[in-house]
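Removed from the display is one protein chain of the complex; every other protein chain stays in position.
Entry: chain A
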C-alpha cells in the first residue's frame, strides 16, 4: 500500500495518479450514481428476457414480448395496404377516364402508377418514360394506338401483338421488299421523308407520291397521318420510332420491324394497370 497523499489546496486525498504534475483528486461519487449503474444492469437483464437477445445455435432467443422487426414491417405494410384500400376499391370501380376527372383519385393513381412504372416498365421505356429506338417515348403527344386514358389503359392491359391475349392490339405491315422494286422503295421513302421536309431528292419524292397512294395510304392515310385503328404511325410528324432518314425509312419499308408489349392486366391486376394508364397520361402527352 502506498502512503495516502492529501492535496494541500483542497485537503482531499489523491488517487496517487499523476500526469505531467496534475494529480487526480479522490472525491467520492454520489452513492445514488452507483444505484443507477446497478439499475441499468437490472434493466439490461430484463431487456434480454423481453426482447430477442441471446444467440443460440441456429437463431436467437425470441424474447417473451414476441417482438421482431420483420413483424413490425409486416404490421406497417398491412396498415399501409388498409389505408390504400378505399382508393384501390374506387379505382377498381371506375374507368381510367373517370379517374382522370377526379382530382384526388388522379393524384393517388399518378403516384401509385409512377411506383408501378419504375418496377415494370422502365426496362423498355426508360426510367423517365423517354423510350429509345423502337420503344416509344411516352412523354410526347404522338400515340400509335390512342392517347386517351382509356386507350392507354387498353394498350397496357392487353399488350401489343401479344399472342396470349385475344384483345391485344394487333397489326402487321407487309414487307414491301418483295413487292416493290428498289427504285420504288427509294422513291416512296423519299416521299415519306418529304412529308416532314426531310427529303433530299425532290424528283424521287414526287415520284414516290404515287407509290405511296397505291401501297401505303390504305393504312397510313392519304396524307400519311396514320391510323390508330391499326397502330399505323403518323408519318407526317416529327416523331420517328425507327429513325427519320430516308435510309432508315427505306429499311422499314423493306422489312418492317414491329413493337411488341406483353399484356399486363393478368400480371399486375386491373387496378395497377389503371394507375399506370393515368400516370402515363399525366406525362404530358395525354389526350
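Methods note: a residue touches a chain if its C-beta (ideal position, glycine included) is under 8 Å from a C-beta of that chain, and two chains touch if they have at least 3 such contacts; residues count from 1.
As a convention for this text, contacts and distances are computed from a predicted model.
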**OP:** Select, from "Amino acid/amide ABC transporter membrane protein 2, HAAT family", "Cytochrome c oxidase accessory protein FixG", "Ferredoxin" or "histidine kinase", the UniProt-recorded name of the complex's unshown chain.
**Re:** "Cytochrome c oxidase accessory protein FixG"
**OP:** From the listed residues A:53, A:207, A:239 or A:266, report the one that touches the chain absent from this view.
**Re:** A:239
Original post:
Of A:34, A:83, A:119 or A:247, which one is in contact with the hidden chain?
Top reply: A:34
Original post:
Which residues does chain A use to touch the chain missing from this display?
Top reply: 10-13, 27-34, 103, 106, 126-130, 137, 139-142, 196, 234, 237-239, 282, 284-285
